[in-house]
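Only one protein chain is missing; all other protein chains are in place.
Entry: chain A
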Amino acid sequence: MQQQGKSSGSEMEVTWEDQQNINTFSRFNNRLHELVDEIKFAKEKCDNLEDAGNELILADEEMVRFQIGEVFAHVPKDEVETRIEEMKEATIKSLEKLEQEKESLVLQMAELKKVLYAKFKDSINLEED
């Protein structure tokens, strides 16, 4: 775990509450890394759908090969447009939710940092390396 450094040899009492705070901070930090990856993935998906929509407007064929599962089904252009719109909306919604969760997590972690630094000062390292 990159976040927790060793204490610098001073006599620090660690209570169960402190331990729980450290555990919680660690959980939050792991969840934050996961969220960053998920947000990146969702943004890419959004961009791809955007590009697909644009390509669709430029295409002049009536039948478009739209990927459903592992195969490409021949679907009329209008239906594809509708589907892409729906997928875009769903992705944007989930992206918003992820961003909100990330913000709240960052706030909570800042709070915990204050508490832990107040108690342990130099003996604890909560920064990313």
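One rule holds in what follows: contacts are C-beta pairs under 8 Å (C-beta built on N, C-alpha and C of every residue); 3 or more make two chains touch, one makes a residue touch a chain; residues count from 1.
Assume contacts and distances are computed from a predicted model.
Chemist: One chain is missing here; what is its name in UniProt, given the choices "Prefoldin subunit 3", "SKP1 component dimerisation domain-containing protein", "Copper transport protein" or "DNA polymerase epsilon subunit 3"?
Modeler: Looking only at the record, the undisplayed chain corresponds to "Prefoldin subunit 3".
Chemist: Using the definition of touch stated at the top, determine which of A:Met12, A:Val36, A:Ala59 or A:Ala90 touches the missing chain.
Modeler: Within the whole complex, the residue contacting the unshown chain is A:Met12.
Chemist: Can you list where chain A touches the absent chain?
Modeler: 1, 4, 6-7, 9-16, 19-20, 22-23, 26-27, 30, 63, 65, 68-74
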